[in-house]
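The structure under discussion appears below in the form of structure tokens.
Just one protein chain is left out here, and the rest sit where they should.
Order of writing sets the labels: A, B and C. Residues in every chain begin at 1.
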Amino acid sequence: MKRPPPYLLVILAVLVLAVAVGASLMAAQGKPAQPVFGQRADHLAALPGPTARAQPASWFAAPGNGEWTAQLGDPSATRFSPLGEINAANVGSLRTEFTFDTHNKRGHEAGPLVVGGTMYVTTPYPNDVYALDLTKPGHPIKWHYAPKPAQASQGVACCDVVNRGAAYAGGRLFFNTLDGQTIALDAASGSEVWRTKLADINKGETITMAPLVAEGRVLVGLSGGEMGVRGSLTALDAGSGAIAWKAYSTGPDADVLIGPEFKPFYPAEQGKDLGVHTWNPDGWRIGGGNPWGWISYDPELHLIYYGTGNPGPWSSLQRPGDNKWTAGIFARVVRTGQARWFYQSSPHDLFDYDDVNESVLLDIPWRGQMRKVIARPSRTGFFMIIDRETGQVLSAAPFAHVNTALRIDMRTGRPVVNPAKEPQSGRITRNICPAAPGGKDWNPSAFSPRTGLVYIPHNNLCMDEGEVQANYIAGTPYLGADARMYAGPGGNRGVLTAWDPVANRAVWRIREDLPVWSGALATAGDVVFYGTLDGVFKAVDARSGRLLWQRKLSSGIISMPMTYQGPDGRQYVAVFAGVGGWSGAIVSGGLDPADPTSALGFVNAVRDLIPRTDAGGRLYVFALP
Amino acid sequence: MSLRFPEVIAAMLMLAATGCHRESRDYRSLALQAQDRTKAFGGNAFHLAQGQRLYAWMNCAGCHSHGGGGMGPPLRDDEWRYGGSLPEIVTTILDGRPNGMPSFRGKITEDQAWQLATYVRSLSARTREDILSGRADEPSNVEPPVLDERKPVRRVTPRQDDASEE
Amino acid sequence: MKRAALILPLLAPGCAGIQSANGRDAVQGALIGRLFDVFLGVAVVVYALVIVYLALALLRGRRHRRRESGLQGEPAPSLERPWRIGLILFASATALILFGLAIATWLTDRALAKAGAEAPLEVEVIGNQWWWEVRYQDPVASRIVRTANELHLPVGQTTRLTLKSNDVIHSMWIPNLSGKQDMIPGRESDLALHPTRTGTFRAQCAEFCGMQHANMALDVTVESPADFRRWYEAQLVPQPAPGGAAAAGYAIFQNRQCASCHAVGGTPASGQVAPDLTHVASRNTIAAGALPMSRENLARWVSDPQAVKPGNNMPKVPLSQSELGALVAYLETLK
Partner (left out) sequence: MSEERPRDDYLRDGPNLTGAELDAVLDETWRDGPGLMGWIRSVDHKSIGKRYLVTAIVFLGLGGILAALMRIQLSGPGHHFLGPDRYNQIFTMHGTTMMFLFAVPVMDAMAIYLVPLMIGTRNTAFPRLNAFSYWMYLAGGTLLWVAFVLNVGPDAGWFSYVPLAGPEYSPGKRVDIWAQMVTFTEVAALAVAVSLTATILKKRAPGMTLARMPIFVWAILIVSLMVILSMPSVALASSMLLADRLVGTQFYNSYELGDPLLWQHLFWFFGHPEVYIIFLPAAGFVSEIVQAYTGRQTFGYTTIVLALCATGLLAFGLWVHHMFATGLPRLGYAFYTAASMAVSIPAGIQIFCWIATIWTGRPRFMVPMLWVVGFIVTFVIGGLTGVMLASVPIDLQVHDTYFVVAHFHYVLIGGAVFPLLGAITYWFPKFTGRMMSEGLGKVSFWLSFLSFQGTFFPMHIVGIEGMPRRVYTYPAGMGWDTLNLISSISAFVFAGSVILFVANMLLSMRGGEQAPDNPWGAPGLEWKAASPPRPYNHAHIPIVLDNTPLWNAEQPVAYGLRVEDRELVLTTVLDARPDLREPSPEPTAWPLIAALATTVMFISSIFTPWAVAIGSVPIGVALIAWFWPKGPPHPDPVIE
């Protein structure tokens, strides 16, 4: 055999070269340099001056004598505490006073309540309630109440079997269970006073929200927008637990308690039985609109303000029309439930923008006069300033990266939808910002009258979403959409933004690596507390956003920090660690990141959460040494 | 050079057996009458395809997504709390499970349950390779072009025992 | 109106069936029909000329054969001159005829576009494997009618169909009214219809879409605007739970497999992945034209759908004789 012809040698050489180049490329792949997030604040504008500063409502009274009786601090949802012992100077030396384990692996979204030397703690399913006696050393458990909700309710809870906490009023503790019962306990003894069943889990109805108590009414909203449940807000008599009134979010005016008192500001909300006519026939029966979020109350106007959830199904092509009264804000008279006004922030909602976020009641100078408003960092990504007497939108500016709506048309109040992002049948739409959890999800922001800023813990997520045909079977999810979420522009997935509601612009912001799913807490010591999804509890300066103190906890923080004055007069700050909820389901539910559409697409946004935190609920209480 | 004739016939018959069973459009669900239903349903591409469509129609994707889980546990990780064989999955589907899996007894017929179970088992790649389909006509679960690359570090750990188990 | 029949001894003698492009029962169908007549006329004439030319060639050739006088081997160019001119004339004539036909096509296209420009009635038709979902659009969302496998049209008005598909490619073709348009997943196409004669017609899927492509028909009823209005209002009326004999059937429908896929307006059953049955008894056929509507056929279809339409997606729900009877009794009330 003659020596092999030259061309074979050439081929061999080329092959070897290719392998070498390939190997070196693979090695260089490695970890891209990771920008460091969460360490410093970007300054965007000047702090508002004393005259141009937003004020709390005229009747506002911060929680007194060091107690904390509601998840949002006070009925106007400011989450501001008058305690100033912990301030920007000494917060650096905070240390753990004590911890309390709930032995529950699911998402802990609730914050504890403190009344009269006792701390009341509620947990996710199975919704146990503990009372800790703070007066005694070692804070022993005074009593423990186990409501034993139905096991099957876990199968119809869309976004982890969470509970957003209890409310205290008149010596009683009111809270909801996952299988849809509202329970009143005697705060002292822990004995059950009354228990009312509001939901039928076979239809997919659950309750996860924290009730609001106002004028003798316990207000409770059903969850289940993802299960084709027809949303409703129920007012129970605080004394007996009997149902005082019930307002549906869809259907004829009679069901929605719309009557002569109903004077909405915008023409689109005026008309008869819009809850039926803005739906395809029978669409309203399984139309969602669940008020599973926050309720605020104005004692002067005797009005409550709450948002309604997303219309069902997610597939907007299957429910033509504006789908009234979903994804909007209701103002109702608390005694009778009659609606006063309604504003729909996302008509014919396309991307699951429930509008259930908190409404902070403020008085702000607007064009030379003080206007009573509600300030809402809403899921659509716009910070809405709405007159709380008439429902008129005074101003709306995006606090997160938004490309689904070009702007809010001030004349009609409707968002101008970006045609490129409108879903098409049979085709995915890419790069929808904000993603389904919205600019900010349910985790409440905080307002500090001392700085006039609203501190918004929110996301920076975009998603690809394709609408498929949704089928309705009672008790099973009614979605019709596949989504995949991922980091928004800048690569950071969360932000804490300090927002000036008067100028309606951001003053400073801290970009966080992971979506910020915890509530915020502002204190008179000019300190703002919040936690990150991988469990770092932080304190930042209310004026500059400078990071003052941080501590890594045992699990991700998706709960609401609170502060109280203990029997010994010292100021304590308490927060629950216990990752879960929609954002943390990948850890608490043990989901598989190989399928990016899991947990309605959120898993794809937080694939790297698995190694960074474990599940497991634990309460941490900090104080100065 | 000439293959011995019987071998050729034997190979053809074997191919025929696997070929035509895998491909038979068993729309009358005769597989229900087969003794070994696992082989009858588990080895038939038509039943797997019907299962794939039922998975979307009967809202399984709502809780289990495309195998990654959500409200319900993930189905791709090949860990079965109530048993991973076809009959056990059918029982799970038809009778439901205490922690929230609804019962589909009245909602789908028995052969549909078997078809669904065949598809569910294929999610954890425990069925024959040759009856799987590359993908479904739906938004795919392929890695999207993220704006800023975030990669997972390790595979999911087995689910810790659930405190609410008792 | 059926001028084609006069020219065409070969085509079926004029009387068009309920599913025939000869029907020409709409402006669009008539325009296309007239264009077809033009093309057919030209084709017949051209064909006649070619056959005559061929026949003469054969005869002339036979005579040359006998008298050994035809051209031989490589004929001199001069002898070929007349044929060269003939060739040029033939080629230019062909080009001219084709140009004329192209102009006729263009004119018809323009007329079709004008006829379909504005349409007071919009209907969305979604193709599924082997049935049609039909949704009458209305500015007031609650007046949107969702029905299946039937299409009612007001005569004398233009209706625009927006065509989509949920799974594979189908094709909406109502031969009596107009040409066909494909329904391609991920795309939307539209079809304008301006019927000029009342009557019932039959449309059929014209793009191979799987096992039951042959049984994917649509009943088209063209009626006066008043009748259409009456039918439309009747479709909006929900069917709440009936009392009396049908109650048993209603219970079976709600609690068994039916509600997982079918919807009946006014009842909890809201399945979206199968035909809406709110007014099923008022339709002319069952299962997209597989069987004419009657009590026995309903029973035959529900008891064993695979026998009637093998391979379709409706399962064989196990029902006893009495349950079947009760269910069919209930379905009969859904007029």
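Assume a contact is a pair of C-beta atoms (placed from the backbone, for glycine too) under 8 Å apart; a residue touches a chain by one contact, two chains touch by 3 or more.
Predicted, not measured: the structure shown is a model, and the values here were computed from it.
Taking every chain of the complex into account, the chain not shown here touches A, B, C.
Considering the full assembly, C:Asp182 is the residue among C:Asp182, C:Asp227 or C:Glu332 that touches the omitted chain. When you scan A:Gly426, A:Pro457, A:Pro501 or A:Gly531 for touch with the missing chain, the hit is A:Gly426. When the whole complex is considered, the residue among C:Glu207, C:Glu223 or C:Asp276 that touches the unshown chain is C:Glu207. For chain B, the residues in touch with the chain missing from this view are 1, 12, 15-16, 19-20, 22-25, 45-46, 48-49, 52-53, 129-131, 133-140, 142. What chain A contributes to its contact with the hidden chain is residues 5, 426-428, 430, 466, 468. Residues of chain C in touch with the missing chain: 10-12, 16-22, 31-32, 35-36, 39-40, 43, 46-47, 50-51, 53-54, 56-58, 60-62, 64-65, 68-75, 79-80, 83-84, 86-87, 90-91, 94-95, 98, 101-102, 104-106, 108-109, 112-113, 129, 163, 167-169, 171, 173, 175, 178-182, 184-190, 202, 204-214, 289, 310-311.
To be clear about the criterion, only the chains that are shown with their structure count from here on.
Pairs A-B and B-C differ in how many C-beta pairs touch across them, and the larger number is found at A-B.
Averaged Cα coordinates give chain A a centre that lies 52 Å from the centre of chain C. Note: centroid distance chain B to chain C, computed from Cα atoms, is 38 Å. Within chain B, the positions touching two or more other chains are listed as 57-58, 107.
Residues of chain A found to touch two or more other chains are 469, 471, 473.
On the chain B side of its complex with chain A, the touching residues are 56-59, 61-63, 65-74, 76-77, 96, 98-102, 107, 138-139, 141-144, 146-154, 156-160, 162-164. Taken in their complex, chain B has these residues touching chain C: 25, 27-29, 50, 53, 57-58, 106-109, 111-112, 137. Residues 167, 185, 211, 255-257, 259-261, 273, 306, 310-313, 315-318 of chain C are the ones touching chain B in the complex.
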